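Left out: one protein chain. Kept in place: all the others.
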Amino acid sequence: MAEMEYNVPTERWPAHPETATQEGKNKFVGFWTFLAGETALFASLFATYLALKDSVPSDDHMLASELFHLPLAFVMTMLLLTSSLTSVYAIYHMRNNNFQKMQLWLGITVLLGAGFLALEIYEFIEYYGYGHTFRSSAFGSAFYFLIGTHGFHVIVGLIWAVLLILRNAKRGLSVYTAAKVNTFALYWHFIDVVWVFIFTIVYLLGVL
Amino acid sequence: MAQTSAQKKGVGSVIWEYLTTVDHKKIAILYLIAGGFFFVLGGIEAMLIRIQLAVPNNDFLSAGLFNEVITMHGTTMIFLAAMPLLFAFMNATVPLQIGARDVAFPFLNSLGVWLFIFGGIFLNLSWFMGGAPDAGWTSYASLSIASPGHGIDFYALGLQISGAGTLISGINFVTTIITMRAPGMTYMRMPLMTWTTLVASVLIVFAFPPLTIGIFLLMFDRMFGSNFFLVEAGGNTIIWEHLFWIFGHPEVYILILPAFGIFSEIFATFARKRLFGYSAMVFATVLIGFYGFMVWAHHMFTVGLGPVANAIFAVATMAIAVPTGIKIFNWIATIWGGSIEFTTPMLYALAFIPSFTMGGVTGIMQAAAPADYQYHDSYFIVAHFHYVIVGGVVFALLAGLHYYWPLMFATMLNEKLGKITFWLFFFGFHLTFLIQHFLGLWGMPRRVFTYLDGQGYNAANMISTAGAFLMAVAVIVLVVNIIMTIAKNERVGMDPWGDGRTLEWSLPLPVPYYNFAQIPLIRGLDPYWVEKKEGNGKMLPSESLTDFHMPNNSILPVVMSLGLFIAAFGAMFFPDGKDWAIDAVSGLDPKPWALPVLIIGLGTTFVAMGIRSWKDDLGYYVKKEEVEKDLEELERGGK
């Protein structure tokens, strides 16, 4: 009975299905509030990183300028930025009540995100080879904590998106599921914005 | 009296009900019980401290044990007593004050309380498992890294778990207040309790993440071999101090703002007069919250941040006095021209004004940085923050306990015993802490487990201890009062104080589980008072009587919290005996089971989260007929 209420016929499909219900509104406001907290979280991480950047016990540890190479970071940035764009497409189709296309674009978003993650793992393995590890220096600890926390957010986002796609395959699109998809999209944009800061502060300023 | 006669539930089902509840009123009671328990625990620790310091060269507690006791006293009182007790009153009142049937995320509300409870239990298990944390509630990094054994790990993991709960609750209240207000309940008609809850919750959202990061740094250094605070590997311990106080100072406002809210309600009610300067009060609340984030380094004047930083933070700190002053004068103006009834809550509220003012002015004295070089880490500081926290927050908690007791339990605490508690507590408080200002000025550092004879500290410390005993007696009287009230169980009806102004007092007692049969229409500030003046005597509905939606109970929050609780043991024992570990734990016996425990614990939490997201939980509908029956019964009971 409860589900009935969420299934809105196409002709009455609202312009903003994600906030059409009280639960949707709550999710929307609540998640923005959560993202505010996440902002404070990453701000603390960035501050910690900047305080410990290039802080190594001895000369045989590599510094930021020797370690980072921009091309890889640039490719990663592009992957993540594009995935943000594809998630916008998914939301666009959600607002138009086009379930199949929404699922498709969510799927593409997941693929791009997974590509980003793979490159990040590759990058970490390479650095470990150089002796730049979580335990090698304060710089290493701060680097892996900042990038790793972001990477962890990406993993959570990917699992979330996959679960949504699988679950929605059965449930279809309603104002109930629309709110969930929209929340994920907000999260994904946030991760993307954080990465832009990481790219600038860690990689770009690191090699300059 | 709907529930009393109907069904006598078994103990088991009552416990199950509370384990699974998502009802904000029951969660309020959970917060009250757990917070009250930790308050008594922290109080016992306080008494141990004062007994040890009563005479010079005392050996009642050993030096190491004393440090454990002060650390646990501070940590318990701030994180496990004051904040949860405030959450109890927020949960009990805010949804009712804004005309909502529950909070925005009832499930998360339950998760928040259970994370807090499990975090608190974990922290206190340290007493039985090799020693409590001993680096002070601030746990400054160099000492907390050097501290041998697992005490500090209990601190870090326990606070991480309960801190997550607090953050979740903060997000929940922000959302609730923004989205769940009844028709007509505009922002500028919200009661001060709701306003201060909103601002305090916003502070939680921004202040707890820095603490989370700080504790992660500490955890990683102590448990996983990182180097954030290890100077020889390039680390920097001052980062901890910054992160801790970026959290720590707003934390003071997270505590005091809801206290201001409770007092604002009490002043208006028992002076029978609307709050003076409502807009200014709201503005001051927001301004205090905003400033709260710009002054953290005044805790660090002696760290050597340099004159520019010290000067900026000194002046910024002084600026906070202005909105706080506005509030004090507004409260005085509220009772001016009113008709003051000296109930127990009102006594606390009245005593709060001069007491808190004294705590505030010593705060400004410390803002003068060069003078603070003398006050810093001396007993002057101890006196100051107890004047603020006890004279402000604890007074508010005790006032709120008496004031909101009928709303939460539909009975009344005994007024006579309540007043005895008040006077004992009031005198005990000033006796304990006033003299400590002078101890600080005479050169007694804080956190000393003893002091030598012949330094002129003896008499003052004895006086302070005597005061502490008065407060302890006051708390015992309060506990007796609570037990007697529960045993007698004399039910009270609607608006038990007779002068209720805000929406929550318009409800029948005990409040039905769905709060409002019909969501009320709000027609002004102090909506219930407005209707009383108009001669209606009750709220007008904003909707016709229909079926409405309520959330289902769930055991998952308990399971999720339990999983983290288990995982914490795994994380804590993980570095034992490992060669990469810090000196504090590398010499301990290796614990090969630590990693499996960590994985099992986290697995439990993730599975519970998976179940939560895989199974749609759409709640249920309360039928119109059931509500009508309740209303009829109420009608009959009233006659």
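Letters A and B name the chains as they come in the text, with residue numbers starting at 1 for each one.
Here, a contact is a pair of C-beta atoms (placed from the backbone, for glycine too) under 8 Å apart; a residue touches a chain by one contact, two chains touch by 3 or more.
Here, contacts and distances are computed from a predicted model.
Its UniProt record calls the unshown chain "Cytochrome c oxidase subunit 2", which is the correct pick from "Integral membrane protein", "Peptide ABC transporter permease", "L-lactate dehydrogenase complex protein LldF" or "Cytochrome c oxidase subunit 2".
Contact with the chain that does not appear here is found for just one residue of B:Leu19, B:Val361 or B:Leu521, B:Val361.
The hidden chain makes contact, of the residues B:His150, B:His376 or B:His430, with B:His376.
Across B:Trp16, B:Phe37 or B:Tyr140, the single residue that touches the chain missing here is B:Tyr140.
Across B:Phe342, B:Trp580 or B:Tyr620, the residue that sits in touch with the chain not pictured is B:Phe342. Even with one chain removed from view, chain B keeps its contact list with that chain: residues 62-64, 66-67, 134-136, 140, 142-143, 146-147, 231, 236-238, 271-274, 276-280, 302-304, 306-307, 310-311, 314-315, 318-319, 321-322, 325-326, 328-329, 332-333, 335-342, 350, 353-354, 357-358, 361-362, 364-365, 367-374, 376-378, 438, 441-443, 445, 447-452, 455-456, 460.
Just so it is clear, only the chains that are shown with their structure count from here on.
Centre-to-centre, using mean CA coordinates, chain A is 33 Å away from chain B.
Residue ranges on chain A touching chain B, taken from their complex, read 1-3, 22, 25-26, 29-30, 33-34, 36-38, 40-41, 43-45, 47-48, 51-52, 55-57, 134-142, 145, 163, 167, 171, 176. If you check the complex, the residues on chain B that touch chain A are 104-105, 167, 170-172, 174-175, 178-180, 205-210, 212-214, 216-217, 220-221, 224-228, 230, 232-236, 239, 242-243, 246, 549, 580, 613-614, 616, 618-621.
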